[in-house]
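The other protein chains are all here in position, but one chain of the complex has been omitted.
Here is subunit A:
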Amino acid sequence: MTETGPTTLADLALEIRSKNAGPFWVTMELFLRDEDGYRVAADESFLNEHTVAGLYGIDAAQIQMFRIPSLHVVKISFPRPVSQASLRDRDIHSGQHHVPLALLPVPGTGNVVRE
């Protein structure tokens, strides 16, 4: 299937995952495919604490970001907005919370054709 649309972070990554890190933190990792993908994801003018705050409805000041060039990894951690296993928690292991990040369009790629 060929689809026309903006390139997303998922298109540049081997894997994007999220997980609880103890009962009080969520952590997400983007494993980029290569140096080029890493350069895009690690660009602070594109993906930064404010971008993540907007995607997840949290306070930018509470977000920790780690850029690890040797692994082509960007890692993001923040306190769980909803208490684990409480009435409003719909993802006990925070395992599906990577999706809004994975679907984030990469700037300037609106007309790329992808397979």
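Brief remarks on what is shown
Just so we're on the same page, a contact is a pair of C-beta atoms (placed from the backbone, for glycine too) under 8 Å apart; a residue touches a chain by one contact, two chains touch by 3 or more; residues count from 1.
Here, contacts and distances are computed from a predicted model.
The complex appears with one chain absent; UniProt names that chain "Acyclic terpene utilisation N-terminal domain-containing protein" among the candidates "Indolepyruvate oxidoreductase subunit IorA", "Homoserine O-succinyltransferase", "Acyclic terpene utilisation N-terminal domain-containing protein" or "Dihydroorotase".
Residue-level contact of subunit A with the missing chain is found at 19-25, 27, 29, 31, 55-57, 62, 64, 66, 68, 70-71, 73, 75, 77, 79, 83-88, 90-93, 96-97, 99-100, 103.
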